[in-house]
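Complex shown without one protein chain; remaining protein chains in place.
Each chain carries a letter (A, B and C) given by its place in the written order, and its residues are counted from 1.
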Amino acid sequence: MAKADWTLTSIMARRGVGAKRKPAVHDLTEARQGKYHYTIGPYSDPVLTVAPGDRIRVETRDAFEGAIRTERDKPSKRLRLPFVNPQNGPIMIEGAEPGDAIAVHIESMAPRGENPHGTCCMIPEFGALTGTALTATLNAPLPEIVRKVPIEGKSVRWSDRVTLPYAPHIGTLSTSPEIDSINTLTPDAHGGNMDLPDMGPGSITYLPVRAPGARLFIGDAHACQGDGEVCGTAVEYASLTTIRVDLIKGWTLDWPRLEREEFIMTIGSARPLEDAARIAYRELVRWMAADYGFDQWDAYMMLSQCGRVRLGNFVDPKYTVGAAISKNYLQS
Amino acid sequence: MAKADWTLTSIMARRGVGAKRKPAVHDLTEARQGKYHYTIGPYSDPVLTVAPGDRIRVETRDAFEGAIRTERDKPSKRLRLPFVNPQNGPIMIEGAEPGDAIAVHIESMAPRGENPHGTCCMIPEFGALTGTALTATLNAPLPEIVRKVPIEGKSVRWSDRVTLPYAPHIGTLSTSPEIDSINTLTPDAHGGNMDLPDMGPGSITYLPVRAPGARLFIGDAHACQGDGEVCGTAVEYASLTTIRVDLIKGWTLDWPRLEREEFIMTIGSARPLEDAARIAYRELVRWMAADYGFDQWDAYMMLSQCGRVRLGNFVDPKYTVGAAISKNYLQS
Amino acid sequence: MAKADWTLTSIMARRGVGAKRKPAVHDLTEARQGKYHYTIGPYSDPVLTVAPGDRIRVETRDAFEGAIRTERDKPSKRLRLPFVNPQNGPIMIEGAEPGDAIAVHIESMAPRGENPHGTCCMIPEFGALTGTALTATLNAPLPEIVRKVPIEGKSVRWSDRVTLPYAPHIGTLSTSPEIDSINTLTPDAHGGNMDLPDMGPGSITYLPVRAPGARLFIGDAHACQGDGEVCGTAVEYASLTTIRVDLIKGWTLDWPRLEREEFIMTIGSARPLEDAARIAYRELVRWMAADYGFDQWDAYMMLSQCGRVRLGNFVDPKYTVGAAISKNYLQS
Partner (left out) sequence: MAKADWTLTSIMARRGVGAKRKPAVHDLTEARQGKYHYTIGPYSDPVLTVAPGDRIRVETRDAFEGAIRTERDKPSKRLRLPFVNPQNGPIMIEGAEPGDAIAVHIESMAPRGENPHGTCCMIPEFGALTGTALTATLNAPLPEIVRKVPIEGKSVRWSDRVTLPYAPHIGTLSTSPEIDSINTLTPDAHGGNMDLPDMGPGSITYLPVRAPGARLFIGDAHACQGDGEVCGTAVEYASLTTIRVDLIKGWTLDWPRLEREEFIMTIGSARPLEDAARIAYRELVRWMAADYGFDQWDAYMMLSQCGRVRLGNFVDPKYTVGAAISKNYLQS
């Protein structure tokens, strides 16, 4: 099977210290998680310790932690910042030390519960096409609207008129910063709320280790999402997400990276949006030079002909851009 | 044939006043063009007048107007701003009046000359990963490098190691502003240097008419280009580009739009980059509401689940973003 | 008199070719001007030709060209873009050639007419604290409000409660670009709508010459203005503005510069706002190195200790920043 094949030659498979181990399987249920987290840092107590190569089945909560129950709920009444986007973790990876990277292979994502629904809503002063707390305006806010969206097998029933494909991915995936602790709405060099639709089953994300044990956090499952997540939310749902994690010693990353069967991708998060794109493309030039034998100027000029960009988060305190190159062009 | 089929039901086919006419064919050769243009406005003399529905075969020059002949040429010696990115035109479309739109269907693009080569170069203080005239720094500029790239049938021979697909498109397509005249490096609400890889054969671009006759300008053919054109240039080449133009009366556009078989797209150009994306997505919300029967908030929230973004130009005085939605989701 | 003194040692006095000439005086009345201009470029007919060192008394119109007559007028009904911010000119300066600079000393500004009033208004989707055509949002626009403000001698009677000092300046001052023509709302490397409160009586502005004769445009008088002109408009009024112009041969400027008794200033206009500030500060480093004998790194580090920034326009298609250094620190 193609998907199985490519992961056997992934960076994770080639460099992960646990790649050949028979994975132990861990269940990070809601009960085991207990309190979910709203800030990503080195100050919280671990909920789980795993060995490189292990598999973890994670019960994620939706980004509103279930507080928006019906289409009549007002987000402004039910939510209070910064207590949104709850995260599972921190999960400690044995042997992970600052300067290493961890790999997170998302193997599968399924909705939890009977008759699963996702939730999408418009929240005052939140989203791409409204004044916000940062792009501060005096305009009246947009209306608050909640949509409860059935997730039925391979489909997301947006409306009577439109059915979208179920295209799940993880919105927020992080390791801990060295000394800071960053709210779960903000993407940055540690990962965070990147909201990249590529980060679903069939993807491997590589994250920098900056605190002992890496301290992996995961959450914010989306049943589908457009580029930019413009209204501020995706089809947010409670998931059972199965990941396999591994450890790559001595691979020091400045920013997160992602691998799929067809491409490798670097991820930058910043404002203004051009800085996110600059970061991602510079990382990609450097990666091509360091690991694939390209001269840096050849890589730069060549990406000008074949680089591909994916807009992630563009509604939160920082914006996310992925820059990718097809593996076809990396062969030597 | 699929391509033929979809254009028969395109917006251009349904609303263009010349759609049913048998097209006259015009040749806009280098000789007929005479002087190429470096600024897009109402002050230049027309080179051609066509009827809606007509076909035009345009001999475009490369973005350097052929001044970079070998890999030993220094761009800083051979080029002088603002005299780059030469444009054919202005072409007058009969009957076009302010408040209308014109449609430009790109039918085919072929390299001109024997043994065709494209040119890619790094120009001092130009590109996405360097200080520039606007993102002003005191760093020494990057080196000047020129690449001459063979275009061989369906392939672009980037290097001994890498061959890219020939994926031609038009970088710069414009109608005239009402009273301004804008250099050919800058994209804006009139079109301009958008550098969108989607704008190749199989695409129809819709541009606002703001001056009598529309005053169509076209140029800047690329044999291929990555999202963002990060080093500042694509594989720039001299092309024979065949377009068919039409006129849609009373369709008043604030920004350019694009249609392909699979999707419709709105195009915004601005800085910072998030403003380009905001423009594109707002235009798409409005288009869905005006022409496809969506409530604006439903459109906004739905694009948050299925909108797709293409990064165009992100090296020039303004940046370009296209926001698209699959036609699958537009059916009523 | 102090003001008279300093101008005798200004750059204009030292380098202007007409500094020692007895100035001829020209009156550019409304009648002589005839049609005012809304775009700055090389394509309009000169209204006046002057010699370096001449004095010109200019009758400027207010930014709305008088169309907003009462506080009950709706700006959205009375104004139509791009036909706002009317400019006098172009004025040809004899002997001015590309590569030179012109100096514009604003000597005095007085309101015209009996019982003079200025006009300030809130225009839909225009201003710093609202979604705009570029920072595109879906929020409802702010209300339209018009204020008619008496200008009484040295005072501007803002309201029953607040009286502001009359602090006049010119909002828009330009030479022509080489081949582009730029609407009068936009500041850029040619000057344009900079809206810098420093550009009043007692200031000398230096502008690059890029078209034969320089083609000077002037307009947009403000009776007072805060930094940024945040609501989108100042106290806009019809003025009699007296300027003296001169020509500095061979002084090639990339961006406008300004001199007052106490400081020299460089002016950058761009988006995002940090790029405007980068441009201004880089120009100032370069100026200090070229004309005042500073090592560039010494200048850069020293401006980090004593540079001063003035925010100009931050409501229009580009934003303006002035960076200044006290003349005290320039003495050798």
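In this text, contacts are C-beta pairs under 8 Å (C-beta built on N, C-alpha and C of every residue); 3 or more make two chains touch, one makes a residue touch a chain.
This one's a predicted model, so the numbers in the text were calculated from it and none came from an experiment.
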Field: Contacting the left-out chain in the complete assembly, out of C:109, C:136 or C:311
entry: C:311
Field: Residue among C:16, C:232, C:256 or C:317 that touches the chain left out of view
entry: C:232
Query: Which of A:164, A:234 or A:279 touches the chain that is not shown?
result: A:279
Interface residues of subunit A (partner: the chain not displayed): 38-39, 41, 43, 82, 133-138, 178-183, 254, 268, 270-272, 275, 278-279, 281-283, 285, 296, 300
Task: List the residues of subunit C that touch the chain left out of this view.
output: 120, 122, 127-129, 142-143, 145, 147, 156, 158-159, 161-162, 164, 224-235, 271-274, 277-278, 281-282, 285, 297-298, 300-311, 314, 319, 323, 329, 332
- request: Can you list, in ascending order, the subunit B residues touching the missing chain?
  value: 129-131, 135-142, 272
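The criterion applied here is as follows: only the chains that are shown with their structure count from here on.
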- line: Greatest contact count: chains A-B
- prompt: Per the centroid of Cα atoms for each chain, what is the distance between subunit B and subunit C, given in Å?
  reply: 35
- request: Could you tell me the distance, in whole angstrom, between the mean C-alpha positions of subunit A and subunit B?
  value: 33
- line: Contacts with two or more other chains occur in subunit A at residues 129, 142, 272
